[in-house]
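This structure is in structure tokens; I'll ask about it shortly.
Entry: chain A
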Amino acid sequence: MTEHAATFPVLSCMLLAPLTGLVILLLLKENQKFLIRAVSLIAAGVSLGLALYTFANYDKALGGLQFVEKYEMVKTFGITYFVGVEGLNAPMLLLTGIVIFTGVLTMWELEVRTKEFFIWILALVTGVFGVFMSYDLFMFFLFYEIAVVPMYILILVWGSTRKEYAAMKLTLYLMAGSGLIIPGVLLLYASSGLGTFNMVALHGAHFSPWVQKVAFVLLFFGFGVLAAVWPFHTWSPVGHVAAPTAVSMLHAGVLMKLGSFAILRVAMFLCPEGFQYWAHLMALLATIGIVYGVFVGLAQTDLKYVIGYSSVSHMGIVCLGLSTGTIDGINGSVFQMFAHGIMTALFFSSVGYIYDRTHTRDIHELGGFSKIMPIASAFFITAALCGAGVPGMASFWAELLVFIATVKVYPVNGLLAIAALVVGALFALRVVQSTFFNTPNPKFTHFEDVSPFLGLPRMILIATLVFFGFFPQTMVGMIKSAVVPFLQGM
Partner candidate 1 sequence: MNVMLFGPELYYLGAALVFFILTLKRQPQVKTDYQIAILLAGGGLVVTAFCLFQHGELFYKAYRVDLFSQIFKFALALAFFLVLTISHNLAHIEERYHAEFFLFLTTTTIGMMLLVSSVELLTIYVSLELSSYSLYILVPLRRGDGIDVESGIKYLLIGAVSSGVMLFGLSYLFGATHTTYLSEILPQLPKLLASPIGLLGLLLALAGFFFKLSVFPFHFWAPDVYQGAANQVTAFIATASKAAAVALLLRLVALGVGYGYHFAQALVFLSIVSMTLGNLVAIVQKDFKRLLAYSSIAHAGYFLMGILTMKEAGYVAAVYYALAYLVMNFTVFMVISEVAKDGRDLKIQELAGLYRRSPLLSLSLIVGLFALAGVPPSIGFTGKLLLMTSAMNSGYFWLVLIGAVNGTISLYYYLRVIYCSYFTDDPNLPPVTISTPIRCLNYALIAIVLGFGVFPDRIVELAKAAVKTVL
Partner candidate 2 sequence: MLVFNQLETYLYLALVLFAIGLYGVLVRRSLIAVLISVELILNAASLNFMAFNRFLAPTPAVGQIITLFIMAVAAAEAAIALSIIVAVYRKLKSINIEHATELRG
């Protein structure tokens, strides 16, 4: 693909903003809470701004990689610092920016070990940005792990239910995933014979079908663990339940997207033949995930478990779209990555607000929250409806695209997935009903509603959802500008 160098290093700044914030935080004292929050908010804000800038200023007509920066890192092994923006990762960068910004706002009231918390959050975010923007396999993987590991500490210190178990499980599971990714990546590196990790260059190399098949399956499952591809999803509900609010937001909102994005960016991009070979498996697992997720979610009573399983289902949709390998499908699934990211962030921030007050997430114990805290429940209900695929929200379009593409390629899977929507609606409404409707639980009636300040991040999220629900073309056009050449490349 064509590359257009950046006039000034936007992406590096985007990457350095959280890093700088982190360094500043290291120098601050634990008791300077406001300063700590402010610094991290500014850091997040700067990166969000830059993400918006890239999203707005990306020239769709020009296409290709833009804002490119390249520096040699290790000549001997052909490692370069190679970042750029195209239609595929611009939405992801925007997503990350929005989620981290709102996440920091959401955790504004955190009092326990504030400094460390924001340090780790910023570290994580740096990793995420790095993954989305880097086009060098080595750096890609490096950032990938940076993004994954802080979860352990974040969950362990600030988490809630069964956190030791969850944190260890999550980290090891994802690391096992990298255990598959490393050989896959290195196999590609070695068999290309180019001695470079530069993805664009590797894309030019002609891998033998065997290599492609092996590498693809390794990469697919390796990254699939993070994308909660069935049956490698069980870490995700447990992890969500244990994680603190902002971490859940980042994790479900952004980290799981890392997995699916990597499947697209690395696995499918570098081994098309492998993809052709395994596509049916992908579609199958994705479909199982979709159906399975909603049905298991139907039986959960812990709010976060419910959301966790809905994420499994929605990520299944993403994966399904990818597996079609058509323009519509990939448009849809990237869009879905974005939409679902925002949506789950909204979910978790609302749940987090309620949980922080009531210290329970059992939907039978809760109830009537529309009366107690109408705004907070409005937020949650919006998210739930978005999850149920109600039009006017971004995710509706994403699902529409994916389903149409899927029915075209895999009719059975497609129809099954569509049918699962009913159950999806059922379990979304079931949660809404038993949490927010009916008569309030007297224990909780004294809690006050979301303050405007804390409402702000949720409003931002809803606004994003609705905006892209009404103007899907802004997103789809962006994605399409990259998908078309992408598929020609395959």
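Heads up, the rule we're going with is that a contact is a pair of C-beta atoms (placed from the backbone, for glycine too) under 8 Å apart; a residue touches a chain by one contact, two chains touch by 3 or more; residues count from 1.
With respect to how the candidates were assembled, all candidates are chains of the complex that A comes from, given by their letters.
On a predicted model such as this, the values are computed, not experimentally measured, just so you know.
Novice: Consider chain A on its own, then decide which of 1 or 2 touches it in this complex.
Specialist: The single touching candidate among 1 or 2 is 1.
Novice: For chain A, which residues are in contact with candidate 1 within the complex?
Specialist: Against candidate 1, chain A makes touches at 72-77, 138, 141-143, 145-146, 149, 152-153, 156-157, 164, 168, 171-172, 175-176, 178-183, 186-187, 189-190.
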